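Only a single protein chain was left out; the remaining protein chains are all shown in position.
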Amino acid sequence: MSNTSEVRIQINGEVFERHVEPRKLLSDFIREDAALTGTHVGCEHGACGACTVLLDGEPVRSCLMFAAQADGMVLETVESLASTPANLHPIQEAFWEKHGLQCGFCTPGMLLTTKALLEKNPDPSEDEIRQAIAGNICRCTGYVFIVDAIKDAAARCSSEGDR
Amino acid sequence: MKPARFEYLAPTSVEEAVSLLVEGGEDAKLLAGGQSLVPLMNLRLAQPSVLIDLNKVEGISSITESEDAVVIGSMARHRAVAESEVVRRFLPLLAESAGHIGYPAIRARGTIGGSIAHADPVSEFPCACLCLHAEFVLTGPAGTRQVRAEDFFVSYLTTALSPDEILTEVRFPKPSPGLGWGFLELARKTGDFALAAVAATVALSPDGTCSEASIAVAGGGDRPLRMVEAETMLKGNQGDDVIARAATAAATSSNPPSDIHSSGDFRRQMIEVLTRRVLTAAWGNARRGE
Partner (left out) sequence: MTQSLAPRLLGAKVKRVEDPRFLLGKARYIDDMVRPGMLHAAFLRSPIPHGNVRSVDVGPALAMERVRAALTGRDIATKVKPIVCDSTFEGFKSSNYHAIALDKVRYVGEALAIVAADTRYIAEDAIEMIEFDIDELGPVASIAAATREGAPLLHEHWGDNFFIEDLLEAGDVESAFRDAHGVFEINVSNQRHSGIPLETRGVIAEFDSDGVLTMWSATQIPHMVRTGMADCLEVPEHKIRVIAPDVGGGFGPKGHLFPEELAVCQLAIETGRPIKWIEDRREHMLSTFHAREHYHRVKVAYTEEGVVTALDATIEVDCGAYSIYPWTAAMDVEMGLVMLPGPYKIRNFRCEAQSVATNKCPFGAYRGVARTAVCFSIERIMDQVANKVGLDPVEVRRRNLIRSDEFPYMSITGMEYDSGSLIESLDKVCDEADYKAMRQFQEEARSEGRMVGIGVSVFTEQTAPPADKGLPLNFSWDAATVRMDPSGKVVVQVGTHSHGQGHETTLAQIVADELELPLADVRIAFGDTESTPNGIGTFASRSAVVAGSASYLAAVSVKENLTERAAHLLEASVEDVEVKAGRISVKGAPEQSVSIAEVARISYHHPELLDPSMEPLLEAVATYNAGPGTYANSAQIALIEVDAETGKFKILRYLVVEDCGQMINPTIVDGQVHGGIAQGLGGALFEELIYDDEGQLLTTTFLDYLMPGATDIPNIEVSHLVTPSAFVPNGIKGMGEGGAVAPGAVLACAIEDAIKPIGEVFVDRTPLTPERVVRFIEAASSGGGVE
């Protein structure tokens, strides 16, 4: 029985090659092996959405995948959106402007879920926004300003003709 | 909440997967989308010693159409099913049911085969498959066999799959044109498990009476249930009265369990309500046949 498997995962453009135990969750790989701690773990059973990352562009729960499964895949985490306060992504700008976060723990998952939503649907209705983030629990905001932020993000992204 | 140790295998063909499954024996488990299995593993409620990942197996995730059937590979993701042109054209009920499964991120990973093989009695796909007369292609060391949905679901999380078989394909007969359909689910909140869900199709004769009906219920017992008595009542009839009686029959034929979210009695009551509404909707969108 092999103890570790070798994986090669591209995260935010950087390739991480590591030997990992097969049971290592992708969320732990991202946080520990890639040291990208912006991806948060809130429930480890796929119900809270905090650990959402983009896998080949699609939002997925990183707590419900093993790192070994992501071998050869391309991931984006919150750190892919921007590296400094000076170059925030329009979605981040919108969340800032509209007070779409409080404690910040759900925020990375929200931002990436928003990114995936706007790529498919650049001008979502309020109902579509709420459906899209229905699996991302925010315990602080009551979602009101998150919905506002996503509307604002849609406007910003389309005016930039970007992403 | 970290899983126990296991050996991880990632075959690339069905044949390889089957032989690994045979080798792995009882402690081997197949990993499809992982949206139900991995939570159980994280909670250590499931501790397989060998995990055979089907995600790299080629040729079992496409959605195609033949003259008389829609064929969906077992590793097709919920989202792919929901968005497939073919599915939306021929099996709108299936597409609709997919939208009720979890959340976008769950639908991006979860697979139709995984959901069917897991056989949670409140799940959407088993219920939809039962309603739509699906057949499942099971591949084992001796080759493939086909099992009808109504013979497949045995009891709670238990199916007709042998330990050495893999569900590789789901085949849906193409419905006759004009078939009416409906799918409704009651859950305490969006994306949550259904308290009950009902799928139904109705074919109408030129006189507006029902020529054929199919009704399946999730949450009505230890497996998805076909409501044969209700279907029989509908045939040759029409109108709100017979729909109401069929709905009552569906409720009576159900034996739903009680849990923290709802009593069995309430579930039964909801099966009646949902069945009536689904049949009314199906009648509404059915076109009268030749």
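Order of writing sets the labels: A and B. Residues in every chain begin at 1.
Methods note: a residue touches a chain if its C-beta (ideal position, glycine included) is under 8 Å from a C-beta of that chain, and two chains touch if they have at least 3 such contacts.
Here the structure is a predicted model, which is why all the values come from computation and not from measurement.
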Residue among A:I9, A:L26 or A:A50 touching the omitted chain: A:A50
Touch with the omitted chain, as defined above, among A:T4, A:S83 or A:S125: A:S83
Chain A, residues in touch with the chain not shown (by the definition above): 21, 23-24, 31, 36-45, 47-48, 50, 77-79, 81-85, 88, 92, 95-97, 99, 101-108, 111, 126, 129-131, 133-147
Where the missing chain touches chain B, by residue: 1-5, 39, 43-44, 186, 188-193, 195, 260-263, 266, 269-270, 273
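One rule holds for everything that comes next: only the chains that are shown with their structure count from here on.
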Separation of chain A from chain B, taking each centre as the mean of its C-alpha atoms, in whole Å: 29
Touch list for chain B against partner chain A, complex: 1-8, 10, 31, 34-35, 38-39, 41-43, 51, 53, 55, 79, 102-106, 108-109, 190-191
Of all residues in chain A, those that touch chain B in their complex: 1-2, 5, 21-23, 25, 28, 44-47, 49, 52, 55, 58-61, 63-66, 68-69, 71, 113, 116-117, 131-132, 134-136
